[in-house]
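As you look at this complex, bear in mind that one protein chain is not there, while each of the others sits in place.
Chain IDs A, B and C follow the sequence of writing; residue 1 opens each chain.
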Amino acid sequence: MQPSATLDQIRAVNAAAAFNTWAGFEVTRADAGEVWLELPWRQDFGQYAGFLHAGMVGALIDTACGFAAATIAGAVLASQYQVLCYAPAVGDRFRAIGRVTKAGKRQIFAAAELFAITAAGEKLVAGGTAILITASA
Amino acid sequence: MQPSATLDQIRAVNAAAAFNTWAGFEVTRADAGEVWLELPWRQDFGQYAGFLHAGMVGALIDTACGFAAATIAGAVLASQYQVLCYAPAVGDRFRAIGRVTKAGKRQIFAAAELFAITAAGEKLVAGGTAILITASA
Amino acid sequence: MQPSATLDQIRAVNAAAAFNTWAGFEVTRADAGEVWLELPWRQDFGQYAGFLHAGMVGALIDTACGFAAATIAGAVLASQYQVLCYAPAVGDRFRAIGRVTKAGKRQIFAAAELFAITAAGEKLVAGGTAILITASA
Partner (left out) sequence: MQPSATLDQIRAVNAAAAFNTWAGFEVTRADAGEVWLELPWRQDFGQYAGFLHAGMVGALIDTACGFAAATIAGAVLASQYQVLCYAPAVGDRFRAIGRVTKAGKRQIFAAAELFAITAAGEKLVAGGTAILITASA
């Protein structure tokens, strides 16, 4: 099965952002209103105890929300995002699933969940919300 | 003038975190309840339009809040942080100033402001709040 | 069918809070980790344009989250809550559904959605998140 137009589009946005390329963000799924964003673990991402840095947790959540909004509204900018750290983020790979909760005329609201993936399975380690505004307006 | 014990301490925590070292976070000031965290701009940090990525904005805010809490409570973990993006973050250098707003027994509340620094001066580009919990408890 | 022990319990907490009684909060459903909280509209609740005041939107979201946490952790206190206003809250009745997203040892994370109910149907008008801490600790 070939990737959807939406997936191609979001992958292009992902490739255009230097930070996303540096970090190694991978868009693995994209439909209208929902995007999966994945990141393989790297030592560079650790905080003092070796867990995924809360800043990277937030970057994944913010980006997954922004990409979910982009599937509906095109180019957007983050206005606000909130990160809730449920548990230490330890994994071989991370997956943030972003979903649009409400698409308004001026603002798009989205939410995301972050899962840590290991050989033992998946674990929900963080969540968050975001407000995006259209970039052009 | 030599650095304060607090500054030495927070610099040691900063040096122990792989992400902070990779990004180039610099602790330039630390007193009880207040920390200045700076970051020289690098192309790696850009989002699709070349501004500082909202994820990096959040990483600076979260870290400045965490370090401010650490000056009072020692090792802490982020429970929640909120990032408010006031304006595109464009600068040669960024400075996040984190301050403890309330230090409780179980939770430390902090807030931070992020300034973009250019030859033309400083501009407030983002703000945020954080809740930290002590790591040992 | 008679109400569950959980429902009785949460109704007792609801009855014990002066504000909830004044406002007319009704607990219509309560299971482990999920609570439904309803409020019939009254003119007293309006903001300047006659919509449900954002303060009342937040009170419903905060309370639904707190009650959801209480089904798991007993007496709790709000540490943080966030309110996202998706659309003007206009209805004959409002229903907030609160759910625990992560129950940790020291903190319980919850989220809620608020629906406005009219003869025409239900509409999602707001959402939010909350962090609760156990009251006794």
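FYI, contacts are C-beta pairs under 8 Å (C-beta built on N, C-alpha and C of every residue); 3 or more make two chains touch, one makes a residue touch a chain.
Owing to the predicted nature of the structure, the values given are computational and were not obtained by experimental measurement.
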Touching the hidden chain, out of C:Cys85, C:Ala111 or C:Val125, is C:Cys85
Please identify, in ascending order, the residues of subunit C that touch the omitted chain?
13, 16-20, 22, 43-50, 53-56, 58-60, 62-63, 66, 75, 77-85, 88, 135
In the full complex, subunit B touches the hidden chain through residues 82, 84, 86-87, 101-102, 104, 109, 111, 124, 127, 129, 131
Kindly note down the residues of subunit A that lie in touch with the hidden chain.
79-80, 82, 106-107, 131, 133, 137
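One rule holds for everything that comes next: only the chains that are shown with their structure count from here on.
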Using CA atom averages as chain centres, what separation in Å is found between subunit B and subunit C?
34
Averaged-CA centre spacing for the pair subunit B and subunit A, given as whole angstrom
21
Among subunit B residues, those touching two or more other chains are 79-80, 82
